[in-house]
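Missing here: one protein chain of the complex. Every other protein chain is in place.
On to chain A.
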Amino acid sequence: MSTIQAAEKPPEDIEIPKPELSIVVEFTGGLEMLFSDQRRHPLSIPVTNKEGNPLTIADLIEHLCNHTMKDTRKELFVLDDHLRPGILVLINDADWELEGEEAYEIQAGDNILFVSTLHGG
């Protein structure tokens, strides 16, 4: 452990730019049609959520709905505040079920892929 004291925290009332994470979010299997017909979205997202906790996949999904998705059919992506059943998530190519699903804390440089299994050929 370093003995150097961490930089003094700025007073809370001063606006400072929030630190951000750079990640890549991808949509495929038909989901790209909800996201401007674009598969790959390099994004900068806040490091922490509203409560000040590290940003999780659940927060990312909310962020995507509020900021990235232009399509109004949110229900094709989110149902009852959770990702729609039938949409798979791969975190750096691993099934999100191996990574804690919505609770996974996003790291800088992560690649998060949303794949729909719901669409036909």
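Heads up, the rule we're going with is that contacts are C-beta pairs under 8 Å (C-beta built on N, C-alpha and C of every residue); 3 or more make two chains touch, one makes a residue touch a chain; residues count from 1.
Just so it is clear, contacts and distances are computed from a predicted model.
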Quiz item: What does the UniProt entry say the missing chain is called, choosing from "Adenine nucleotide alpha hydrolases-like protein", "Nicalin", "Eukaryotic translation initiation factor 3 subunit I" or "WD repeat domain 54"?
Solution: "Adenine nucleotide alpha hydrolases-like protein"
Quiz item: In terms of residues, what is the contact footprint of the unshown chain on chain A?
Solution: 28-30, 33, 76, 85-86, 88, 90, 93-95, 97-100, 113, 115-121
